[in-house]
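Yeah, one chain of the complex is gone here, protein chain that is, but the others are all in their spots.
Lettered A, B and C in written order, each chain numbered from 1.
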Amino acid sequence: MSIEKIKISEALHDLMPPEYQDMVEDATYGNQDRGWKDIGESKELIEQHSLCAGCPESIAFRYILASLPAPENTVFVGSTGCTSLVFPMVAVHNIHSLFGNQNAVASGLKRALKIRFPDVEKDVVVLAGDGATVDIGLDYTMQSWFRGEKFTTICFDNELYANTGGQESGLMQKGFVAKMAPVGKLFDKVRLPEIARESGCHYVACLTVSKPNRVEKVLKNAILVAREFGPTYIQLYTPCILEIGKQSMEGLDEMKDSEAIGGRFVFKEYMTDEVKEFLKQKDAEEKDRKKAAKLAAKEAAKA
Amino acid sequence: MSDYKVVPGPEAFLPPAAAMMGIELPDPGEGHIEGRIVPEDEAIEHAARKFLGAKVPTIFPGPQILWHWNESAAIKAACVREMAEILPARLIPMADYRPKYPKINPEVEINPNHPNLTIWHNKIDVCLFVGVHCHQANLALKIIRGGTSCYTMAACGMSGHEDACLTIRDVHEDTLRKLTACIKKLKAEGVKSQAEPFEQFRFSREDRKPAYLT
Amino acid sequence: MERMNIRISGLGGQGAVTAAHLLAMAANRDGRFSISNPFFGAEKRMAPAESYVRIGIQKIYDRGELVFPDLILVFHPQVITMQKSYTAPFYSGIKEGGLVIINTDTDLLSDAEHAELKSKNVSVYNFDATTLALEVGGTELSTNMAMLGAATGVTGIVSMESMDGALQERFGKKYVASGGTATLDEAIKKKYAKKEQLIQKNLDTIQKAFEMGGEWAEEHKPALAGAGALTE
Partner (left out) sequence: MNKPVDVQNRVLKGYSNVQIGEKSKYKDTQTYTDPNFLFNEAEVTPAFMTGSEVIKEAIRRANIDLSVAYPITPQSEAAALIGELYAEGYMGDYFRGENEFGVMSQCAGAAFGGARVFTTTAGPGTLRAFENFPMWAGSRLPIQVCVTMRGVNSPLSIQPDTLEMFFLLETGMLIWHAETAQDLFDFILKGFIVAEMPDVHLPIAVCCDGFFVTHTKDTVALPDEKYVLPPYDPYKSPVVCMDMESAPVRMMRDPFVMKSNYISYMTQASWQLEVRAAIERSRKYTKALIGDLIECENIDREIIMIGSGTAVSQAREAIRLLGLDGIPVGLVKIKTLRPFPHEEIAEALKDAKKIFVPEFNVAGYLAREIKAVLPNNDRVVAGPHVAGGMTMPSEVIADEVKKALGMKTSGMTARG
């Protein structure tokens, strides 16, 4: 429905800044095959951003936006932090309200969209940092899971407060010396993926953004499951290279190190049995659809 | 009775909102000129004369008509285009409201967070807001009154704007056509456009291709 | 008088709030203006509970806790003996020529208190409402009804016909109240097989108390007797 509205008025088309002309012609709204591989070939849903050079968050943003199953029917809810400087540049409606209340805002939003568009699947996705998700907003994060709210929560875990200059956060690893942890953090990294599982999330994944294929798959899973079953949670390691003293080029290495065996971000995925069955079925459908599409393309080429 | 007048600035370091100075919005069928409530027709004629008397008359179309998100939007866009061609006037879009990064190009766009860059750069002396969401229009109108001498006009689909020097409200296709007709009539009566010669800026996607691709 | 201000002091669970609402509803049916409200405390069983009714011949605006009442109804002896009351002494603020009706089978006031009330021309009516409630209503939960009957009998502030109507309205349909009140309503309903029976028993209790109040007024001629005929 809304994809028809992403169209420029003919009479004023030539005035529209080219970034919009490009977006309407070249972006992947409505494309069922959209995914991270479109990056660089299609118009991305994110313009220039104001993150630090080399920040893994920027690539995480691009993977996520490229992999949304239906960006034309998706609304994001963000929170205060580095991500809130990126969101104005994103071509999907998004809300910034306060710090920590993102899952509460998303609860109201999802329900309102359900009331207003009962026949359209409107995806709501929360995307916030670890301070917002785990510290100041933990109550709202968890309560939305308890209530079984049908949206996806994504946490960009950089293990500290980056936007305010590198203070201790609940997701920081124990012993790390940071602002407000002058003698090293005294308690363990909060085990939010496990908490999510116990709090009613039907699908939980914890990973880095070093492998785009995996990010894409996890995001699609989470959104599809949220539509059908209820809350889903993704925790992505997006290290703050600035605050952990790395160079712009070292983000990827940091992520790879941390997901190696014994690392803090070894890929973890949890789902209920029902969800496992559902995703298997979805994968099969997807395979058939792609096969059919390929065949049709071949036939068309022949003709 | 407020004696405040909504006239071109530069007014103040931080100009007040006209509504806080006692200026009220017109009722349906009315407009306001500098805060004075008048019949809609009078406001329309005043707007036409202001436009024709301007050196750099400019229309700022906003997202509500730049996007073909409903049929009426597309029709209004055509009406605005026609008006710009008949005047003639520059068309500079306010495509969105985000704080744009890293910079805007004041020749070809206007941003509500810093509209004066565009007004100053193009030496715009009379402008019309149309199709801009009311909240962002008011932000921009107030900032323009604060820092420029531009005469601002607002064609609003809702209740109008007291922060503009002139407003008409409940604007739909016919209202825009009425304004265009009024411009035509005045021209026929011998009122000459004072607009300096210019070429309408046009974007095409070709313009943006890096040199090595052309 | 133009206005009668009534303060009801009781214990949580006795139905002091319900009684106030009933009295106000009945006055409303009589064509009077009325307002009733509880004291806004945490509603706990056996803790002090207070409610207020204002009845007048003109529109009533003032509200809230009644500090200067004409009539005080004491629903439970502990209001006096254990000072389970928001105001102490329980009669504080009573107006000249006022009336106090106490649910008790013995006199609870000291000589000094009697003297003080007498100096203000305040009458005291010791009325054994709980015993009457048990005898006629079959449950002490009808104590509030007995007290309402006595108050009405002495003052005539509302008509029995309107009281009947108010009872039907209050117990005849789903009533909105706090959780505690709803639970009590259920408890009362369980006591009686049928809702009609509940209303009838309550009405019987009120009727009997009304007659007793009338007789007492006849005998003692308190200043508030016949105050039901409010005048400008």
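Going forward, contacts are C-beta pairs under 8 Å (C-beta built on N, C-alpha and C of every residue); 3 or more make two chains touch, one makes a residue touch a chain.
Note that the structure is a prediction, hence the values are computed from the model and not measured.
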Study note, to complete from the structure: Within the entire complex, the undisplayed chain is in contact with A, B, C
Practice item. Check each of A:Leu15, A:Ala66 or A:Leu109 against the chain that is not shown and name the one that touches it. Key: A:Leu109
Point to revise | Option from A:Gln21, A:Asn94 or A:Ser210 whose C-beta touches the chain left out | key: A:Asn94
Check your understanding: In the complete assembly, which of B:Thr58, B:Asn138, B:Thr152 or B:Thr175 touches the absent chain?
Key -> B:Asn138
Point to revise | Which of A:Gln143, A:Gln167, A:Ser199 or A:Thr272 contacts the chain that the document leaves out | key: A:Gln143
Study note, to complete from the structure: Against the hidden chain, chain C presents residues 21, 24-25, 28, 33-38, 40-42, 58, 60-68, 93, 176-178
Check your understanding: What residue numbers in chain B mark contact with the hidden partner chain?
Key -> 1-2, 14, 16-20, 22-25, 27-28, 35-37, 63-64, 66-67, 69, 73, 95-103, 112-114, 117, 133-136, 138-139, 142-143, 146-147, 158-160, 162-163, 169-170
Point to revise | Touching residues on chain A - with respect to the absent chain | key: 1-2, 5-6, 20, 23, 47, 50, 72-75, 77, 84-85, 87-98, 101, 104-117, 122, 139-140, 143, 147
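To be clear about the criterion, only the chains that are shown with their structure count from here on.
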Practice item. Taking each chain's centre as the mean of its C-alpha atoms, give the chain farthest from chain C. Key: B
Exercise for review: Express in whole angstrom the distance between the two chain centres, defined as the mean CA positions of chain B and chain C.
Suggested key: 70
**Study point:** Interchain centroid distance [CA atoms averaged], chain A/chain C, Å
**Key:** 64
Revision key, fill the gap. dist(centroid_CA(chain A), centroid_CA(chain B)) in Å evaluates to 39
Review point. What are the residues of chain C that contact at least two other chains?
Key: none
Point to revise | In chain A, residues with contacts to at least two other chains | key: none
Revision key, fill the gap. In the complex, chain B touches chain A at residues 61, 65-70, 73-74, 77-78, 80-81, 91-93, 95, 98-99, 101-102, 108-109, 201-205, 207-208
Practice item. Write out the stretch or stretches of chain A touching chain B in their complex. Key: 5-12, 14-18, 20-22, 25, 47-50, 88-89
